[in-house]
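Just one protein chain is left out here, and the rest sit where they should.
Entry: chain A
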Amino acid sequence: MDIFNWIVSAQGEGFFSATMRLAVPLLLAAVGAIYAERSGAINVGIEGMMLSSALSAALVAADTGSPTLGLLAGVVTGIAVAALLAVFTVLLPADPVVVGIALNLLAVGGTTFVFRIFSNQVGTTTTTPGIDAEPIPLLESIPILGPLLFDQSYLVYIALIGVVITWVVLKFTSWGLLLRAAGEHPAAADSLGLSVNRTRFVALLVSGAFAGLGGAFLSLVASTQFVENMTAGRGYIAMAILILGHRSPWGVLLASLLFGLGDAFQLRAQLDNTGVPFQFLLMIPYVLTIVTLAVFGRRLIDPAALGTHFRRGHR
């Protein structure tokens, strides 16, 4: 098949637009996690945050008829779950991995329960109002870039702006400096009268807000309905993307596009009836996670204080 013809065909356009659609929830969650991890706090609860937000976004959108309100509900839910995580892991403090996993498990059961109560349905909702793609005239017809960037919902632009803002915050703002200090040498920040734990708390909330956007994207944009356990491990993949992207906004953008590509590829392959059992195709993003982590994860140097609790004068 002639590659160029395929790219501009409806199939090719569908492929690139799917790539972005599949990449963005991962991108949002992973960009948020940059804040948490650079400040030294580990957010293992991304999966639970995304799932809870996907549900609340769908329910609110269905109830009010406004997808924007649904989106807001998703963000608020993400922040609320993150606050719970932060109270346990920063203030108390308990082990962040154990608490994060507990939250994720709680979210699976909790969302199913709440969903069945409110919707009187099992499995999936009927379609809810979603956020539609808005093609930008002229630009949308550029090959590859058109479907990738200019025929998408505004949430995609929010995600991309989030990348730029994160880069600016980390590199140029006082809070970014504080964030990096808290992650690398918390005692140094403390010795200057800055609160390490408050910084980490806020960083986790920011992470929750981004994960909430990512979750809402799933139930408002990617599909306009809630499906039980619809995140299907995307929160964990976001953590892998974070590592693969070396906890930098641009790196995370590239890594999530790579995963979006892998996911779009397996969807395409399923439609094209390649003869490969679909179960194997479904594995592609997960295999990609393991392989890339094994290959690229090793050279990464973690923030020195990642995952440690800070207490003044504690030895």
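Quick note on the criterion: contacts are C-beta pairs under 8 Å (C-beta built on N, C-alpha and C of every residue); 3 or more make two chains touch, one makes a residue touch a chain; residues count from 1.
In this text, contacts and distances are computed from a predicted model.
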Study note, to complete from the structure: Complex minus one chain; that chain's UniProt name from "Cytochrome C oxidase subunit IV", "Nucleoside ABC transporter ATP-binding protein", "3-phenylpropionate/trans-cinnamate dioxygenase ferredoxin subunit" or "Multiple sugar transport system permease protein" is "Nucleoside ABC transporter ATP-binding protein"
Practice item. Return the single residue from A:Ala187, A:Ala232, A:Leu254 or A:Leu306 that touches the missing chain. Key: A:Ala187
Review point. At which residues does chain A meet the chain that is not included here?
Key: 172-175, 177-178, 180-181, 184-185, 187-194, 301, 304, 312-313
